[in-house]
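A single protein chain has been omitted; all remaining protein chains appear in their positions.
Labels run A and B following the written order; every chain starts at residue 1.
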Amino acid sequence: MTTAITIKSTSTDVSNLPVLEISNLAVGYRGNEGFQRVVHEVSLLVRPGEVVALVGESGSGKTTTAQAVIGLLAENGRLEAGAVRLNGTDIAGWSQKRLDAIRGSKISLIPQDPTSSLNPVKTIGAQVAEVLQIHRQGSRAEIDARVIDLLTRVGLSQPVLRAKQYPHELSGGMRQRVLIAIAVALRPALIIADEPTSALDATVQKRILDLIDELRHEYGTAVLLVTHDLGVAADRANHLVVLKEGRVQEQGPTAEVLASPRSDYTRKLLADAPSLGKTRSVSRSISPRIHGRDDAIVVENLVQDFTIGGRRDVFRAVDGVSFTVQRGTTHAIVGESGSGKTTTVRSIVGFQKPTSGRIRVDGIDVMSLHGDTLRRFRKTIQLVYQNPFASLDPRQTIFQIVEEPLLNFDCPPREERARKVQAILDRVGLPQSALTRRPHGLSGGQRQRVAIARALVLDPQVLVLDEAVSALDVTVQAQILALLDELQQALGLTYLFISHDLAVVRQISDTVSVLHNGRQVDSGFVEDVFLRPESAYTRELIGAIPGQRKPTGTDITRSMGAER
Amino acid sequence: MTSLNTIGRSLLRDDTDIPASPSQVLRRASSGGRWLKVIRDIQPGLVLSWFIMAVVMLWALFPQWFTSYSATVGVARQQLRAPSAEHWLGTDALGRDLLARIIYGAGNSLTGAFVAVGVGLLVGTTLGIIAGSARGRIDGAIMRSVDVLLSIPQLLLSLSIVILLGFGIVNAAIAVGITSIASFARLARSEVVRVRASDYVEAAFGSGGTFSRVLLRHILPNSLTSVIAFAALQLGWAILTISTLGFLGYGAPPPTPEWGLLIAEGRNYLARAWWLTTVPGIVVILVVLSANRISQSFGRARA
Partner (left out) sequence: MSRYVIGRIGQAGLVLWAAFTVSFILLQALPGDAILIKFLNPELGLGPEQIADIRASYGADNPLLVQYVHTVANFLTGNFGYSTHAGVPVGDLILANLPPTLWLSTLGFLLSLILAVMLAALSALSPFSWLRSCIQSIPALFISTPVFWLGILLIQIFSFQLRLIPIINPGPWQALILPVVTLAVPISAPLAQILMRNIDHVLTEPFVAVARAKGASHRWVLWKHVAKNAVLPTLTIGGILFGELLAGAVVTEAVFGLNGLGGLTQRSVNDQDIAVLQAIVVFSAAAFVLINLTVDLLYPVFDPRLRVRQGAVA
């Protein structure tokens, strides 16, 4: 069958023959309830050298579609109908054994999570070499040399050393480079990139996507890019395929879909995507309420040290952070992983004692609190966590969860508590029927509403939102952000908004602090920081926001058209 | 020795750690036909396990309902009879009905198992909860003592304790229970530590909860589920170990019907009466299998 593919790909009309053609694909999973179809009649084309983005929210079937193409569905999954043509040959019905011959050589994969996608007990070199060994590419010495070449090509410093190292000795970005080296090793016709950068920081994400772009140009490889991030898709893809609940909503050239979406769903996605949105922040920007009010949060020269290992090594997680937040406004703390943003917040909420500095929340000196005064302080400030699956006790009903803070303080009589809980549930837009349910019966967005309700039931002054919308799909994220905005207007709340996502920050906050390696490198009004960043780091961070390169997508198509 | 701790947990946890399959996600989506779902979700193996446990429990409580024969007094001239309509499982060398001895033996074996699990559960879980909640030096002291308990092989430890307390079914059960304290303590501690580290416990502190309230409302309920599943697993293990002690002669004294002792007594008639050893062994296996299966279902329900 390998020969069949090579014959076809060397035939005369190369440019017209798609690398990948999926037609009427249907995939289902066998579960306790019998067979459930999750992908319905999906059809799409990937031409040589082209990037096609498969865009959708969780449960849209985008990953299932990609897995079906490479023949790696979960054990209970089955490709029910349709054709998957690779260079004209239908591989949909192929056995695993036949597929083994083309996987890695004709079609390869860049996986989502670089931390767990490399075997922890094998060296980097061995794992890159493996793909060459499986497809019998040369002698041992040739393979070793090729491995070093590949590691150099994907931009790893000291490739000879890296080849001898184990995955845990490399950073996430470096591991993703190794996985890219494996994917391009045999110059396949098609690479499936399944959320290749979702687990990485924004600046690393940009560099990795640039690398993929570069290599596919060099090798003429086509890419099927699976992503939830419309911004990434807009930047990198020639074609967009929008999926929802296993069906194609719309597909076409990127520029066309972005400029004039035909389906309602795509329109909604575009409107909700913070990176592509027409910056609604303009409307809220600096409102009059910001002037002449007292400060809800004052942080001065905050320092937080941690001891690691023995008592000798001291790690400074937060180094001299200062900012003030005026009552009724939103202050964002932005940074990548390890920037110290979460540590800062935990000190402000009173979960840990800072090494030095000063924190005042609503006039209270947080650092002087302990025991019962600290407990009383909780009425002033409340925290909403990133993961609503982990922050709600799975054994409690929604009513118990929201009621609990009331029991901890004045403990009003039963009827009043019930009234309060019902009122707050209305406030956050949850139906009363949710009261008797448990968290696992709710969707992610609904759970986050419950978490917000629990935080608000004590009537706090300040709400700290620790990546509170980061785990949610864009449409849900937009709803929660709208809810937060509405609550702030109605209750005069002060928000401390922690995020890695600059696009969201720009949309929701008034002032911002940018943290990098524990230091505050920029701060001020959002528009000032975004338009006139002081530090190089902030500039890089802003440059890495996906969705800014809309024109380039079309450029690529044009240049490719010219090549033909 | 923390490595042991993790493996101990992975042993107990069964397959709850395997990530949710798409089917599980899908199952939540569809709602209608609740009764249909209940019927479809019935697992025959689990139902059978509960049935076996129920029967054995009834044997233990009301043995006279199930047999008219005596467990200790034999019938003259009916020695070593093969299974028949009269004696379903045959008789032993003294003409005693084997079925009656098994039924009356259930009381001894189950009492022993419950005492053993009770001792381990109460003492071990309490120690584990204290260690997990207190942390620091108390935690260190408790867990080091648990390490010491673990370093003596369980059978030798229980034999030493049996010597101390004297032979007999309750003493054997207490000995077996003491040897399981270490595992209960480790499990309870690791569960408490796991739950304590969760976001919802921090959120409970963050909304003004005092330590005792958070402990009662969140930490204990969420950590005890796997302890209970483990207790069910230990029940099967205790039945096995107590029957082993009985077989070695450290359990109930001879005329008493006890499953391990029954097998030991039947050993002398291997060539003539196969049923005397085979049948009680099968009963033990069935009961232990059922306990393990039930324990497994507790583990699944938590996930």
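Criterion: a residue touches a chain if its C-beta (ideal position, glycine included) is under 8 Å from a C-beta of that chain, and two chains touch if they have at least 3 such contacts.
All figures in this text were calculated on a predicted structure; none of them were measured in a lab.
Here one chain is not drawn; of B:Leu155, B:Val170 or B:Val193, the residue touching it is B:Leu155. For the chain missing from the display, the contacting residue among A:Arg47, A:Arg85 or A:Arg103 is A:Arg103, taking the whole complex into account. Annotation for chain B: contacts to the undisplayed chain at residues 1, 3-4, 6-7, 10-11, 14-15, 17-19, 144-145, 147-149, 151-157, 159-164, 166, 236, 240, 243-244, 247-250, 260, 263-264, 266-267, 270-271, 274, 277-278, 280-281, 284-285, 288-289, 292. Residues of chain A in touch with the missing chain: 70, 72, 75, 96-97, 100-105, 108-109, 111-113, 116-122, 130-131, 134-135, 166, 168-169, 179, 182.
Here, only the chains that are shown with their structure count from here on.
The mean-CA centres of chain A and chain B are about 45 angstrom from one another, to the nearest whole unit. Residues 29-33, 36, 38, 59, 64, 74, 76-77, 349, 351, 375-376, 378-379, 382-383, 385, 387, 390-395, 404-405, 407-409, 440-441, 451, 454-455, 458 of chain A are the ones touching chain B in the complex.
On chain B, the positions that touch chain A within their shared complex are 21-28, 30, 37, 40-41, 198-200, 202-210, 213, 217-218, 221-222.
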